[in-house]
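Shown here: the complex without one of its protein chains, the others still in place.
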Amino acid sequence: MTDLSYDKSLHLKELIPQSEIDEIDCWIKKYPNDRKRPPIMPALKVVQENNGNYLTTEMMQAVAEYLDVPHVAVYEVATFYSMFNLDKMGRHVLSVCTNLSCSLRGADKVVEHLQNRLNIKLGETTKDGLFSIKEVECMAACGGAPMLEVDKIYHENLTEEKIDQILSEMAAKDLPTQEDK
Amino acid sequence: MKKFKQFVNSFLLVELLKGLMVTGRHMFSPKVTIQYPEEKTPQSPRFRGIHALRSYPNGEERCIACKLCEAVCPAAAITIDAGVRESDGSRRTTKYEIDLFKCIFCGFCEESCPVDSIVETRVFEYHFEEQGAQILTKEKLLEIGLIHEEQLAQDIEADAKYR
Amino acid sequence: MGKVNIEIDGKQLTADVGSMIIEVADEADIYIPRFCYHKKLSVAANCRMCMVDVSSLPKAVPACATPVADGMVIQTQSDRAIDAQKSVMEFLLINHPLDCPVCDQGGECELQDLSVGYGEDVSRYVEGKRVVKDKNLGPLISTDMTRCIHCTRCVRFGQEVVGIRELGATGRGEHIEIGTYIESTMDSEVSANIIDLCPVGALTAKPSRYKARAWELRESPSIAPHDCLGSNVNIHHRRGEIIRVVPRENESINEVWLSDRDRFSYQALTEGKRLLKPKIKKNGTWQETDWQTALNFAVAEMKRIIGVSKGEEFGTIVGNNSTLEESFLIQKLIRGTGCNNIDFRTRRRDFSKDQYSGVRAGFNFPLQDLDTMDATLLIAGDIRHEQPLAALRVRKSTGFGRAMAINPFDGEYNFRLYQEIQPEPHLLAQEFACVLAAAAQKQPDKINAEIKDWIEGITFTEQHAIIVDELINGEQSCILMGVYVQEHPQAEVVNWIAEQVARLTDSKWGYMTQGCNAAGNKMAGAVPNQSEFGGRATPGKNAKQMLTEGLKGYLIHNCEPDVESLWADQALANLQNAECVIALTSYEDGRVSDYSTVMLPIAGSYETSGTYVNVEGRWQSFSAAVPAPGESRPAWKVLRVLGNLLDTSGFDYESSVQIRDELKEKQENSRDKKESRKTPPELHAASEEETKRDSLGLYMVDPMVRRANALQQTSKASTHPISISRVTT
Partner (left out) sequence: MAEIEHYTLNFGPQHPAAHGVLRMILEMDGEVIERADPHIGLLHRGTEKLAEIKPYNQSIGYMDRLDYVSMMCNEHAYVLAIEKLLQIKVPKRAQYIRVMFAEVTRILNHLMWLGAHGLDVGAMTMFLYCFRDREPLMDAYEAVSGTRMHATYFRPGGVYRDLPDSMPQYDKSPWRNEKKLKSLNENRQGSLLDFLWDYTEIFPACVDEYEALLTENRIWKQRLVGIGVVSPERAFQLGMTGPMLRGSGVAWDLRKKQPYDCYAELDFDIPVGRNGDCYDRYLVRVEEMRQSNRIIRQCIEWLRENPGPVMVDDHKITPPKRADVRENMESLIHHFKHFTEGYCVPAGEAYAAVEHPKGEFGIYLLSDGANKPYRLKIRAPGFAHMAAMNEMAKGHMLADVVAIIGTMDVVFGEIDR
């Protein structure tokens, strides 16, 4: 397979510090030798955290090369899971579930409200770089639909008021940090 | 008595006179014939005459070479060659021919066409002057379509609710 | 394996423990609808179409992923099953675009069939449909990814069968897409099989795009003419034009697959510049003429040159892909005129065993056994590109067995090698000899004095010993020599070593050959030292001599020695300098019109009837699928008439079947002479110069493939698969 955009010289070791490589190696050791795909997820996580919350194509390819798996296997993992971001994201990623249960319980209204509040569209980031909204598939919280996830916390049974509250809490949390800058 | 009556009737040519009365009456009733070709009998919007290929108002041919008409034609009168059109990569016919000697005017082609491209017009008066002229080529069909487009659109519109 | 009793739709069946419901149902001819399940691929169970009702379970279950259990009562037509099927069908169609009229799959689409057979007849879905961007997968496969139903057959094919994962399923839920993620083409040599696998119109063949509907096509069985496996194909043609070539299932040869080369080479016939009329070159310009004139001209020239030189100055080169019948006729014809220079092996350097050679085919075991080899030793070959489908079989065996290679070149393998030795090309035989030495040491009771002498002084390393161990320990093992071996100056030495190693390690052995009919050509006697079936013949010049020495006249049949022979440059010069070159060719482009004096148009593959003998020695006859264009005629007919005009006797055949039957009879009557060479060949270093030359590329092997446009546009066309040696360059 010829990856036209792929630069063979790009190695994972050049992209992230040795300490991170060690962490990935540590994950690799946890799985049997002939099982190469399980470490993809932890490896991507390490790389993403190192890169400011998103992954580039080069990084995914470098991970694939490092783990000796087909490139596409890494793309599959990276695109499947909502915690991997493929574009530069805001500080807080609001992942709104629009899958069946949430949709039935009014996920489209949640999305609409968020879009109006933040004045951005799905998949975009606010100008101040604080928030991004992302549409995700089921996050297994159908019992509390509609739901969204932000900073690894699930917020369930959303109403417009609740969303406003979450947003203002987030913004408040960040204010000092912004001032620090 | 019956026999006598019969004899009288027969002798007086009653039944013949009755018949003559019928024909006589018709001498004075209005004519039922029309002055063809200046005058024509009415045609329903469903009329199935000679074929045409329709185009969109912007001049783009409707036919997408799906070949349903070719498949459904009971008389195998339609021949289509298809291919990728160079200019935009769309699916188009490179050849679309209807052999009118084979065609039985069943209307299945029109019925099967998903884009209302192949239609049957109201034209039933046509003739051929030489061998091979009975084959309607794509160009001829498109031309017929252009000439009758207004009528065709009307007819399809009129019949749309029944189909 | 244990057996269980189950019941499907009231039919009592016995099944193996562990088999899936769908397998048992298929065996019993009970059809269960499916999209993702394919007998040659792993079970994915992601289309959910094959839902059946199992009495003991509370919900309908997928038949492809539910193993049978004793006493299971399965219903495929119960309300619950039908409900499930209908729901799945509705779900699949929700995002399917309204493309049927413009979709090439229309009419042979599994989605259509199952929708009509198992789905509702009206949709309840009114919302917008999703759209997926098309991928560019190269010149062979055209995509319409919006139509994809995510059965992942194509993904699994790449992963499991080919071993090269090019496609993947990225995204999740509504955002799932099949593709390469990063724009890239599919380059595997068997990539187009995903066209057959795709149950919908997402992946279709680009060369035949929009050309025909399934219901217009006529199907004729035939044999693919590009590699020595003789893959079984069906030619789909319409009004005398080949529209596509698809695999014909044959478990013992090509299973259900087909290489891209076999699949798309037909383009040469339909789009190549075909020679439609006989042509004679007069004063440097070509003139079209009729058959009579052209044949008379050719005959007069042949008679003149053969007469003057007593046959010494006339040579006949037979193409690799000539049918058995053609080769037989041409050698009979040439020998009948008193000329003995005939050969088809334009890619052979080692003629040392010519006078002893028998007519055995390359393999002494069935091709199918490659699947189950515990150990496979590959000698110098690029099996992936030379015999793509054989590579799939070797790959299958590596699931449990081990593959090893002694290959002077950078091999591209689609399976893992357990051991790899990379000698310099000219030292191939020497390297292999070490294996023999190792084998001899391991099996001292099996060797004779001769071998003992022969391996005297040869040392071997640990690696050689491991290879031998594998071959010995494997319950089934084989040594497989690539096409390159037969091109090597020490081909006979390598062959001999292979035979000895195989004997010592109790393995099977075989060699791959160039073209589709090498075994047949040899049987037919298109070699300088023997006539049909090893019959006695006055020795003549071999291909190398004919092409490098320069003769006055040539008869070339269905080949282009200036491209495909090992001495292409010399061949070109000599052909140009010859007084007369009679070319039997299907195409008029290329240099053939430059150097030939008369061109006789012959039918291409699929346009003629004949027989190919594959590498296992399997005779596969076929008849013409489509008529030859213009005035071109099947070559056997041309040769038959030439035979009559040359006043040679025995040319009264009326059909190719008649020729084949005669040959079959001859084969039965001739006892394949045991290869009589007793003394082992001498082992000496070959010259570096002679071993350097590149092999033909994947899509360069014969005149037909070279003219197949789509194949020539692939990235594989420009590269020579065996090109650089890490050592020599």
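Before moving on, here are some points about what is shown:
As written, the chains take the letters A, B and C, and residue 1 is the first residue of each chain.
Here, a residue touches a chain if its C-beta (ideal position, glycine included) is under 8 Å from a C-beta of that chain, and two chains touch if they have at least 3 such contacts.
Predicted model only: the values in this text are computed from it and were never measured.
Counting contacts over the entire complex, the absent chain touches B, C. Annotation: of B:K5, B:K18 or B:K95, B:K18 touches the absent chain (contact as defined above). Residue C:H96 is the one among C:H96, C:R165 or C:H557 that touches the chain missing from this view. Residues of chain C that touch the chain left out of view are 90, 93-94, 96-98, 100-101, 106-107, 111-113, 115-116, 119-123, 125-126, 213, 215. Contact between chain B and the unshown chain involves residues 10, 14-16, 18-19, 21-23, 30, 32, 34-35, 38-48, 66, 68, 71-72, 74, 104-108, 111-112, 114, 120, 159-160, 162-163.
Operating definition for what follows: only the chains that are shown with their structure count from here on.
Looking at A-C alongside B-C, one finds more C-beta pairs in contact between the chains of A-C.
In terms of their C-alpha centroids, the spacing between chain A and chain B amounts to 65 Å. Per-chain CA centroids place chain B at a distance of 55 Å from chain C. Residue positions of chain A touching 2 or more other chains: none. Annotation for chain C: no residues touch two or more other chains. By the touch criterion given at the top, residues 64-68, 70-71, 82-84, 90-92, 114-115 of chain B touch chain C in their complex. For chain A in complex with chain C, the touching residues are 1-6, 57, 70-73, 75-76, 79-82, 99, 137-138.
Against chain B, the residues of chain C that register as touching in their complex are 100-102, 106-107, 209-213, 215-216.
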